[in-house]
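This is the structure I have questions about; it appears just below.
Excluded from the complex is one protein chain; the other protein chains are retained at their positions.
By letter and in written order, the chains are A and B; residue numbering begins at 1 in each of them.
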Amino acid sequence: MRATSVLYMLAALFALSLPLTGIYPVYAIQLLCFAMFACAYNLLLGFGRMLSFGHAAFFGSAAYATCWLVTARAWGPAAAILAGVLVAGLLGGVIGAVAIRRRGIYFAMVTLALAQLVYFVCLEAPFTGGENGLQGVARGSLFGLVSLKSDIVMYYLVFGAFVAVFALIRRVVHSPFGQVLKAIRENELRAVSLGYDVNRYKLVAFVLSAALAGLAGSLKALALGFATLSDVQQAASGEVILMTLLGGTGTFFGPVLGAGIIVTLQHYLSDLVGGWVTAIIGAIFVVCVLSFRRGIVGEWVALWSRSGGAAGRLRRLFRPDGR
Amino acid sequence: MSEIFGIPVAVILGQLTLGLVNGSFYALLSLGLAVIFGLMGVVNFAHGAFYTLGAFAALLGLQWFGLNYWLALLIAPLLVGLLGVVVERLLLRRLNGLDPLYGLLLTFGLALIVEGSLHQVFGSTGHSYPVPQSLAGALNLGFMILPLYRAWVILASVVVCFTTWFVIERTRLGTTLRAATANAALLQAFGVNVPVLKALSYGGGVALAALAGVLASPIVLVNSHMGTSLVIVVFAVVVIGGMGSIFGAIVSGLALGLIEGFTKVIYPEASNIVVFVIMAVVLILRPAGLFGRE
Partner (left out) sequence: MKVTTAAMVAAAVLTSPCAAWAAGDEVVIGDIDDMSGVYADVMGAGGVEAIKMAIADFGGTVLNKKIVTLVADHQNKPDIGASKFREWADQNGLNLLLGGSNTGVNIAMAKVAAAKKVPYFAIGPGGASLTNEDCTAYSVHYVYDTTALANGTATAIVNAGGKSWFYLTADYAFGTQLQTAASKVVESHGGKNLGAVRVPLGASDFSSFLLQAQASGAQVLGLANAGTDFSNSLKAANEFGITAKMKPAALLAFLSDVHSIGLQAAQGLYLTTAWYWDLNPETRAFAKRYFAKMNREPTMDQAGAYSATMTYLKAVKAVGSTDPEKVMAELKRTKINDMFAKGGYIRADGAMIHDMYVMQVKTPQESKYPWDYYKLVKTMSGEEAFGPITGLCPLAPK
């Protein structure tokens, strides 16, 4: 365990000193928000094996909720973010309740269709600003004490939230609840025969994943100052799937790495290759599915585990189920 | 003219007619999806991309080779179908035996590649494709003027859908295909070349999508995103009809087009979401879909 802790601390130190490195803070904030989104998504896909194809609905609806509360009702940032999380969680409960009635492919398609419904609501509803979205959202000051106007202060807030989310997910996965979820993932029928209310566990996982995705959405919207249709569009759902897949489903750091790669690609590639970014992302998707299904982190772990010994010890540190 | 609930009959009939045109597209596309899913268990997310490819094939065929509409109707589905066979052999086959979710993800990636490339090369504005001379002009239906071409779309879709249904449900070839769905290994033991059958099914399914694309070209503007939002609606249609049911796909497609048209009259803002709401309701009351068998 000590090696992991040291590595985590090093990463945290680097992240804390980010402003000194001259990296554009807004870009770092975006990266962290998507990393949070991907981690939340991984809770469902990696640890619950439920492929939701419409997770952007939670990310985006929280973004809209937060922005609307700040602009139309002059709420402070903390309350608005909390409200965003609640909205996403509630929506997760509603969509989850319908979607969980089916499994596998059907589940995916239902989430896809219901997310599209959310998209159209965001498009048509009078208070969401239609194609313009909600603009000019002031960051305000946290609890009336700390002004969030500075990009660097905002960055630290987002980083703090990210650490909290990451720790929470680890805690959930290692908890008894997480163990049952794993059992359901491995063999649902057996879990049912053991007396577990499988649907309830799945729904809780779904709602939790949705709420955390909402947190990421609220933070991103507050940091950038707007919520637009891009946040609830199908493309965003697809991107988070790719981030998780690329990084490694079922690992803790995989989604973070995946998010980092995709956000960086989009940021810098779009200057170089313009519109080819979409096609390139599609190609990465295809390659991942064909020959890279464990993702970068997953493949790394598998590589290490093949050579037992010290590597085997490290392997135990990184494989979430400690096998 | 007379009115129903305060809305002129002419208006209702007009929107229903347009709804029937949309429904024809839904039916054709869900038919292809149902064929592929029924026979291969693959949810073809790239269906919209193949639809777009069909439209582009017609457009480019005209611009580069002077290929007229009628030739495009034949050649575009053939070309795209061939591409589908290649995709199945090279890519999808590698996912045999794995969780079907991977098939969904792979086709999703394919869709991104196709649409992204088309967007980059051809821009995102639509390109207009001319209505063929023989179908120019309009019919005066009394309650509206209907361009002749749209009437043709309805006719063509119904014919294609019925023919496909007939082949699958009533012919020897169809029986073989259905047997392959039920138990591929057993069928292979009987000497039927199942892998080839699968490749052809995928090719056939996407050829249907491409045909829909060609039919759509004179109506909508040919652009890289024409398939993206359409395919999600089609998924919902297939879920409503029942994932493996050919008949369900056709009937639901047409019916939902009509329902959408009707919604445009009474509550236009909801016309985009009515399909999804119906899907949610069907799922709660009858999870297998209206005509599904599970």
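Definition applied: a residue touches a chain if its C-beta (ideal position, glycine included) is under 8 Å from a C-beta of that chain, and two chains touch if they have at least 3 such contacts.
Remember, it's a predicted structure, so these values are computed and weren't measured experimentally.
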{"item": "Missing chain: touched chains present in the view", "value": "A, B"}
{"item": "Residue of A:133, A:178 or A:214 in touch with the missing chain, whole complex considered", "value": "A:133"}
{"item": "Which of B:91, B:221 or B:270 contacts the chain that the document leaves out", "value": "B:221"}
{"item": "Chain not shown: contacting residue from A:224, A:241 or A:288", "value": "A:224"}
{"item": "Touch residues of chain A, complete complex, unshown partner", "value": "7-8, 10-11, 14, 21-24, 26, 123, 130-133, 135-136, 224-226, 228-230, 253-254, 256-257, 260-261, 264, 268, 274-275, 296-297, 300, 318"}
{"item": "Absent chain, residues of chain B that touch it", "value": "8, 10-11, 14-15, 18, 119, 123-126, 128, 138, 144-145, 147, 150, 219-221, 223, 226, 261, 264, 268"}
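Operating definition for what follows: only the chains that are shown with their structure count from here on.
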{"item": "Inter-chain centre distance, chain A versus chain B - centres from mean C-alpha coordinates, in Å", "value": "33"}
{"item": "Residue ranges of chain B touching chain A (in the complex, touch as defined)", "value": "43, 91, 94-95, 99-102, 104-106, 108-117, 119-120, 228-229, 232-233, 235-236, 238-239, 243, 269, 272-273, 275-277, 279-280, 283-284, 287"}
{"item": "Complex interface listing, chain A residues touching chain B", "value": "51, 53, 98, 101-102, 104-106, 108-110, 112-114, 116-117, 120-121, 123-124, 234, 238, 241, 245, 274-286, 288-290, 293"}
